[in-house]
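As you look at this complex, bear in mind that one protein chain is not there, while each of the others sits in place.
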Amino acid sequence: MDKNKPTVAVYKFSSCDGCQLSLLNMEDELLNLADAVDLAYFIEASRATKPGPYDIALVEGSVTTPHEVERIKEIRQEAKFLIALGTCATAGGVQALRNFADAGEYAKIVYDHPEYLNYLPTATPISEHVKVDLELWGCPVNKAQVIEVVVALLNNRKPNLPTYSVCLQCKRRGTICVLVDKGIPCLGPATIAGCGALCPASGRGCYGCFGPFRDANVPALTEALQKVERYPGETMRLYRGISGNAPLFVKAADAILSTGTDTRKETK
Amino acid sequence: MPNDHKPEIGSTIVIQKETFNAILSRLKEKGYETIGPRVKNDTLIYAPIEQMDDLPRGYITEQDAARFHLKHTGHSRYFDAIPGAQSWKQFLFPPRAELFALRKVNNLWEASTPETKTPSYAFIGVRACELAAIQIQDNIFMRSDFNDPIYRARRERVFILTVDCMYPAGTCFCVSMETGPRVKAGFDLNLTELEDVFLLTVGSEIARDLLKGIPFELASAFLLRNADQGLERAASQMGRKLDISNLPDLILNNLDHPHWQEVGARCLSCTNCTQVCPTCFCWDATDEMSLDGKETHRERVWDSCFNPGYSYQAGGNTRPTIRSRYRQWLSHKLGTWKQQNGTLGCVGCGRCITWCPAEIDLTKEIPMLQEEAR
Amino acid sequence: MSDVLQETFKELQKIPWFQELEKKHLEKLASVTALRHVRADEVLFHEGDKEDCLYIVLSGRIALEIFIPHRGKIRIYTVEPQDVFGWSSVTPVVHQRTAGATAVVDGLIACIDSEKLRKICEEDHDLGYMVMRRLANVVASRLLVTRLQLLDMFAHPESQNAK
Partner (left out) sequence: MVTQQIARPAAINTEHLLEPQWAEVTSITKEINDVSTYWLKFTDPAIQKAYTFEPGQFNMLYMPGFGESAISICSDSNDHSKIGHSVRFVGNVTNAIGRLKVGDVIGLRGPFGTYWPMKELEGKDVFISCGGIGLPPLRPAIYHILHNREKYGKVTLLYGARTPADLMYTNEFDDWRKANIDVQVTVDRGDSSWTGRVGVVPMWFYQFRFDSRKTAVLTCGPEIMIHFVIYEALARRIPLESIFVSMERNMKCGQGSCGHCQLGPYFICKDGPVFRFDAIQPFFNVEEF
């Protein structure tokens, strides 16, 4: 083992494993990566583990159980640089839908004996529990961004991550705006770029998995989206999606519900 | 009357529509990549076209603020569909372009530049406004004191076949910007589509050579009058208009106008207007570094003044609000551009209106600056 | 006029501050003014002292300092020739010196008895107006300096509250 190689640990919290899989999916790059860093703890890839502390901790998933609350604190103590990986870790992910409902009700529907479950009423991002040094959004994360972050850390610089919306990436790849052209509701104008505009390029609206960009004008987007809703309440539901627990999107969905501009209510 | 002599530069000839296929073939024979409007995924894009059948015959586009609809009406004309989001700028000023790669050898950096052959494009169906936009970008990228090597190489090779606009769309205002609908100068070949025939006006020696042996007749006064009437009708049917008589002063004297705040509240800062604009030219350069830091690829990409990171410098942002970014865009486009290049930066193509999801319409915003008391 | 008064009168005359004054006004001012030689590191007054004089620097450099517990004395301003300090003694706010004054180098200063100055200004409003107008300028410029110092012009943007 090269002593100079930074050690990397990969952890999983409540999540689908998709972000870890996208790390494994790197193929060519993974070999280079394994060359450049020491993958000391990566259960998904290898059962051989080395003890901490680690230089870089990649944490996938959100915090949903009392045990996870404790575990993330331990991980933080062992990690010099902690990266929250993917939308579960940065915003709570799809399981954060329970934050807007009664988790107990959900559990009753799904399980015969919900009393055996030990879970928290909310699913929360890593940053609500410990200090996070960098957040990488996306469901799943973009592997080029993961590599960029590792390269940046190895070379002592800040990573170059986009500051603009998905729209700019759409245009750079020649994708025609699905919102204007097809009337498909799209969160692209308020979502930070990073995915390479995957969904719009496949003729679908962006569902905001990379989360809002810093200056996203969400109220103005709500107005635009409500004009093209294909069913009542679609805009509200779009915000309450994968990144539904991201503060700007929470605010947007709440605003729709509270101001009565929720078209779903009107049609009831 | 078949003939093998070439039409004179400046002359207008008439050809049968199907003859146009021969012109496309000629262009391809001469090594041009023929690009034109095509229907793909129920929308209109610019893509390679092999023959006339690839053109959007029978289509029109309905355009309004935040609305674009490609519609098949079954008419028999090839060039009636007013262009969509894409413009020719993507071919001359590509959205991504690799600049060079570097590799560290010993203590030195060795450069290698990508060995890509500069494409020779033939643009088929460039509108008057679009030609004006290309000429505006020429002023940005090919100045006396600076030449963009990527742009220039492509621009010098391009063959431009323009088309007179007969049926403008709802967001068009080229008449106000004095760029259309009639194509004036700077084309190789200009095409005017009449019901049964194409009129072709020859603009360059290359076009003359291209037409050698193609059966043509000189256009009759009747047909020319027919074309004139079509263009007059088109000019009277512009979907939008804009009074530019007091530009750029109106904007530059009103930089603190409260209306900027109002429009800033509606603007998404999504960059769409700048990306579909055929004259917007902002770009950024980024490095992609290898894991060991010993290799890097430098790439040029489209950027936008609406990108929050665009005006970031040494830890601060010069334009931290959407209001200030919108004002930068519009005050440049319809204001300071004039001082930089002698013309305004807008050609009246209406793309920024059509493709703004928030329905921001500069032909409405400018009059607001005039009306609202300071 | 006594010799001392004569000398004071001559020194005051050099100050642009007073050049617009009529002779009788300048004489009045000279009568309430004493000249004082100061040596480097000499303390003119401490923070918290009772206020008694308005000063004008004729030569040298006077530092205004505030003592901050655990950080020591911080120089917040230096007064250069022809500049005024101790102006708050004429328009008392807290009746105590709000900063200390120390001579940085040897110099000469004019000390105007502030109580007497207020008195002659009360007696002669023409003189009072001139003095107060001048003081207003001093206060305004001092306020501007303070604002600019507060802005911390050299702070790096990222260390300030970013928008």
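For clarity, chains are labelled A, B and C in written order, and residue numbers in each chain start from 1.
Note that contacts are C-beta pairs under 8 Å (C-beta built on N, C-alpha and C of every residue); 3 or more make two chains touch, one makes a residue touch a chain.
Given the structure is predicted, the values throughout are model-derived calculations rather than measurements.
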Request  = Could you tell me which shown chains are touched by the chain that is not displayed?
outcome  = A, B, C
Absent-chain contact - pick from A:R47, A:H113, A:K158 or A:R230 = A:K158
Remark   = Among listed residues B:A22, B:M52, B:L224 or B:L252, the absent chain is touched only by B:L252
Message = Going by the contact rule already stated, which one of B:N21, B:Q51 or B:N147 would touch the omitted chain in the full complex?
response = B:N147
Query = What chain C residues would touch the chain not displayed?
reply = 61, 63-65, 72-78, 80-83, 102, 104-105, 141, 144-145, 148-149, 151-156, 158
Request  = Could I get the residues of chain A that touch the absent chain, sorted low to high?
outcome  = 155-158
Key: Touch list for chain B against the chain that is not drawn   = 99-100, 102, 104, 107-109, 111, 113, 140-141, 143, 145-150, 252, 255-256, 281-287, 289-290, 293, 296, 298, 300, 303, 305, 310-315, 318-321, 323-324, 327-328, 331-332, 336, 339-340
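What we mean here is this: only the chains that are shown with their structure count from here on.
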Remark   = Note: chain C sits from chain B at a C-alpha centroid distance in Å of 67
Query = At which residue positions does chain B touch at least two other chains?
reply = 321
Key: Residues of chain A engaged with two or more neighbouring chains   = none
Partner chain B, residues of chain A touching it in the complex = 32-33, 35-36, 147-148, 150-151, 154-155, 160, 162-165, 167-168, 170-174, 176-177, 179-182, 186, 188-190, 203, 213-217, 220-221, 223-224, 227
Message = Residue numbers of chain B touching chain A in their complex, please.
response = 41-43, 45, 66-68, 84-86, 90, 95-96, 265-272, 275-276, 286-293, 301-304, 306-309, 312, 321-322, 354-355, 357-359
